[in-house]
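As you look at this complex, bear in mind that one protein chain is not there, while each of the others sits in place.
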Amino acid sequence: MSIDRRKFLKSSLLATTGALASPYIIGPVRAAGTVNVGVLFSLTGGLSIIEKSLHDATLMAISEINAAGGAKGMKINAIVEDGASDPKTYNEKASKLVIQDRVPTVFGSYTSASRKAVLPVFEKRNNLYFYPTYYEGFECSKNVVYTGAVPNQQLSNFIPWIIKTLGKKKFFIVGSNYIYPREMAKASKILIEKNGGEWIADEYLELGHSEWGSMVNKIKGSGCDVVLSNVVGDSVVAFYREYKNQGLTHDKLPICATVTSEIEIAAMGPEYAVGSYTSFPYFQAIDTDRNKAFVERYRAFVKDPKAVTHHALESSYFQVFLWKQAVEKAAEITPTAIREAVKGQEFDAPNGHVKIDPDNLHTYLTPRIAQWLPDGQGKIIDAYKEPTIPLPYVAYGETESNLFCTAKGLDTSKLKI
Amino acid sequence: MSDKRRFEIAIYLAFFAFIMCAPLVLEPFWLNRIAKYLVFGMLGIAVALSWGYAGILNLGQGLFFGAGAYMLAMSLKLASPTSLQQGSDRPVPDFMLWNAEPGSPTELCCINKASFLWLPFQHQWFGVFMGLVLPAGIATIIGIIVFRKRISGVFVSIITLALVLLVRLVVIDAQPVTNGFNGLTDLGWFKVGEFEFDPYIVPTYYFVAIALCLVLAAARLLIETRAGLILQAIRDDQNRARYLGFDVPLYQTFFFAVSAGIAGLAGMFYVVVSEFASPTFMDLTFSITMVVWAAVGGRSSILGACIGAIVINMISATVSETAGFAEAWKVIIGLIFVLVVLYLPRGFAGLAHDLLDRFLARGKAAPSQHAIEASDASQLAE
Partner (left out) sequence: MLEVLFIGLSVGSILLLVALGLAVTYGAMGVINMAHGEMVMIGAYVTVLSGIWLGVNIFVAIPIAFVVTALIGLAIERVIVRRLYGRLLDTLLATWGIAILIQQAVRLELGLSFFGIHIAGLGPGLQNVSVPAALQGTFMLGSAEINRYRAFIIVVTAVLTAVSWLIMYRTPFGTQVRAIIRNPKIAAACGIDVARINALTFALGSGLAGVAGVMMSGFKTVFPDMGTPMVVDGFMVVVMGGVGSLLGSVFSAGILGEINGLVAAGTNDILARAVVFGVVIMIIILKPKGLFSLKGR
């Protein structure tokens, strides 16, 4: 009897080890006529609420491209990984996609923390990362294509408009405590002073923190007439709710946000945001046939007639098309060739015309401002007529004629504090 | 040497051999991944030492892990090409530049109020030294304050929990000095002499593996010293050990500090293999997850906790790459954890020990053995 049990234990141990070990030794098989890409977003954890929509938009773009014949005649095969809302996991999955699966490109990341955690993988292995989310700038990596807005595409239109058109001059800047809101605040202060306003306060609250009583009380007593919000994540919901609960209204003291999008509005209930403003290149309410068709297709793809689209989602969508165009132009399917080919690529995205800047690999986008309506959609009240050049170092004095980030890299001598 | 002892040594040697042979079959990506799990194995050892042997349930082990990681990461950051003025003897981390007030000098000593703390980290070995000394030092201070006051059990756990949350908040808040939530990234590689430890090459794997074997052996031998035996006596009944004249707080503090030092070492190795340090190392969930590894593997078994950590993470990674199973895996591990706590308090290592005992005892089916077992059983039943 004991011999049988030992045999059983031994054989099951071997079987399990074998089963567990096999994926380590055999990698993914690449069928002829296909090209693999990595898709790396958080499908679980606190950030999955937003990142899942970015994942869905990416897959939708891939399926549309495949239905139209693929890239250079090859079908795109998406290898999906879950970042689990944790930078450590992002780092690990990025390594897997780049080193084991050997994909020529990965589409991914929402937070700057996750992008920073995967950057070493892409830079040291000379691979390519397409990052769809608006961020704080100050990056000039040769291995990342940035398709989200940078501060000059969100603030350079917003601040002057608030001061001149809205007539508000005293800013209370509030944000979540990490690099994106802090850098946005820095860029904002420069713009505020340049346009003749003044900033009264620059306060931060921990990411994910939802006790806003003290902060809103501070806002009330500060004497400001507009709140510039760089608050991120589910703190946004608690913030807007507390705002209304403490009796503040958006017609007298509006919240002007850089992050609050259709998703956060849906989560908090539109009644809390009515009358407030947000600045993004893309809003679901953009009134063009192309955008309306895009929203319909997205809703059909995720099988949710009430799904909302937002800026990072739209960037996740159109960046795949830019990539496809680069692949068709490139001589071979390698990260370096694709990167060279993507420079200057243009596409008619749902938000308008977009172009990848050949110098800094960021994207020309059209800045817009919207005011939120009771149905959860934005009414676009200001829009540039054409896309604007992306300047990731605008807070340090970068201008269109004096670029800090070029194809040669970052010119650190220009970076004076 | 008894049979059991011989068997145990064999198991340890088999484990060493197993992890040393990994580079023969694995390719660089998996090698790096397994190296990360070996680091977690080190953490499992730290937890087992603290909890299984000293009886201190540290719910904030992430504090020591993170401290060790940040110390080395600071040095590696200054050595990285992204630190301005690189090549000169005055590097300045790039994030300090971004966070600086307009008009500050671009010198490490004075670019912001606390940046001078970074000055000594220009020497990599200072970072290594601090990575061991800081966690052990913090643990010693905690131990001196807490154990001398005879605080024990759940209160110690709550203090460790509050501490890790506190430090995490402070690290995130002190953005000019620590780069806040994004952590320290874009690091240089760890250097010994002229040799650089690229995270994906075989020598790096061996570096981690050998370190793990040394820590494993050292911890195992440590618990067999007189100090280790006294520690176990303290764990079993603190007051009795006190009445017998042993300086209980001294032993508790010592082992708590050793456990913290191992966790700090693990933190440093993690930075070497994954090239970043982040405040998420000090998340509460991560700290408690370490306890889960040790519980499932066997809290009172150094090797058990180590293997538990490695295996759980391996399965977790593989399963999460199969669509749809990531969430289900969390359910499975939660279930296993609850069952282990209820029915297998000594973890799978405990189960292995029991099976081993039964296997060895069956070999000598002497009536005297049965009589001894019977009398033991009747004593336990009281």
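Order as written gives the chain letters A and B; numbering starts at 1 within each chain.
Heads up, the rule we're going with is that a residue touches a chain if its C-beta (ideal position, glycine included) is under 8 Å from a C-beta of that chain, and two chains touch if they have at least 3 such contacts.
For clarity, every value in this text was computed on a predicted model and none was experimentally measured.
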Subject >> Among B:Val192, B:Ala218, B:Leu244 or B:Val331, residue touching the chain not depicted >> reply: B:Val331
Original post:
Taking the entire complex into account, which one of A:Lys142, A:His209 or A:Lys324 touches the absent chain?
Top reply: A:His209
Original post:
Residues of chain B in contact with the chain that isn't shown?
Top reply: 57, 145-146, 149-151, 153-155, 157-159, 161-163, 165-166, 169-170, 172-173, 284-285, 288, 291-292, 295, 324, 327-328, 330-331, 333-335, 337-338, 341-342, 345
**OP:** Touching the hidden chain in the full complex, which residues of chain A are there? Just list them.
**Re:** 44-46, 48-49, 52, 177, 203-206, 209-211, 213-215, 217-218, 220, 234, 237-238, 241-242, 244-247, 267-269
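Here is the rule we use: only the chains that are shown with their structure count from here on.
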**OP:** Spell out the part of chain B that touches chain A in their complex, as residue ranges.
**Re:** 25-30, 32-33, 36, 84, 95, 97-104, 106, 169, 172-173, 175, 179-183, 185-187, 198, 200, 274-276, 278, 280-281, 314-315, 317-318, 320-321, 323, 326-327, 330, 359, 362
Original post:
If you look only at chain A, which of its residues touch chain B in the complex?
Top reply: 2, 20, 23-25, 43-44, 80-82, 84, 86-88, 91-92, 95-96, 99-100, 112-113, 116-117, 119-120, 124, 138, 177-179, 182-183, 206-207, 412, 415, 417
